[in-house]
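The structure under discussion is supplied below as structure tokens; questions concerning it will follow.
A single protein chain has been removed from this complex, and every other one stays in its place.
== chain A ==
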Amino acid sequence: MLVTVTSRSGKEVVKGGIQLSENATVKDLKASIHKRTGKLYPERQRLSLPLVSGQTRPTVLDGDKRLCDVFPEGSDHIVILKDLGPQVKYSTLFFFEYVGPLFIYPMFYFLPLYKFVGLPEKRVIHPVQTYATIYWCFHYFKRIMETFFVHKFSHATSPLSFVFRNCCYYWSFAVFIAYFVNHPYYTPVGETQMYIGFGLGIICQLANFYCHIILKNLRDPKGQGGYQIPRGFLFNYITCANYTTEIYQWLGFNIATQTVAGYSFLVVAAYIMSDWALGKHRRLKKLYDGKEGRVKYPNRFVILPPFL
């Protein structure tokens, strides 16, 4: 069959279209487009069908579907191609996000940086500051290890611009928090409060790791898409228990270190994660609606019992 490939404005992207066998899939089409255009590797392509009257959002084409199944009866074989821009793997994105805080924070602990803002170079290092550095670095080291050895990613890629945007977020907060926790005039909290804080944090990091293991095992080893209902451990009560444990882990860090910087990071992170959690919760409820023999998604908290 002959498939015409146009841009969203209607201009033909691949002159003369692409000839494919009757059994070809969307994946084959993307590979052919890549061959013909050179720079548009498959992850950069978003293929959709032309909008039907009344449609606001286009039907995006799924990689494994056969082309003959995708085109409506008797229609012209036209696909619309959107260039998603340069893409990076999720693991690449996460690595750069996390490596910044991993190195930035200890700089404020070890190096005499405060003299550059006119503060005394000599300072007394409180135990909590040492523990905080270890805790923080362990946290981001754990995240990097999980990125390469635990997580199984769904979409293969993310836009390159996300690297700059996300690194700004993580790295700026790292500077903000590290500056104040390691400050020469830092005021530590009482010992009991410190132990409670770090204790909570460690427990929640362990719980968070276990949540990640459960999520990893949910995924089909062949990398098939589709959402599964998470089960076991805290997931029986909370849809995004992994985010819950992450938030409480930061709460522990803040109880121990007590800075406005740290708490503001907690608030922003909780807000972002709640946004994601609501999306995931809704998708799961929609997918598992209990109709036509499908399982009904159980009643669970979204992310932060008892509020959400």
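Note that contacts are C-beta pairs under 8 Å (C-beta built on N, C-alpha and C of every residue); 3 or more make two chains touch, one makes a residue touch a chain; residues count from 1.
Basically, contacts and distances are computed from a predicted model.
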* To do: Look at the options "Very-long-chain (3R)-3-hydroxyacyl-CoA dehydratase", "GOLD domain-containing protein", "Roadblock/LAMTOR2 domain-containing protein" or "Dynein light chain Tctex-type 3" and return the one that UniProt uses as the protein name of the missing chain.
  => "Very-long-chain (3R)-3-hydroxyacyl-CoA dehydratase"
* Identified contact with the non-displayed chain, of A:33, A:215 or A:261 -> A:261
* **Full-complex contact with the absent chain, from A:181, A:238 or A:270** => A:181
* To do: For chain A, enumerate the residues touching the unshown chain of the complex.
  => 180-181, 183, 185-187, 257-261
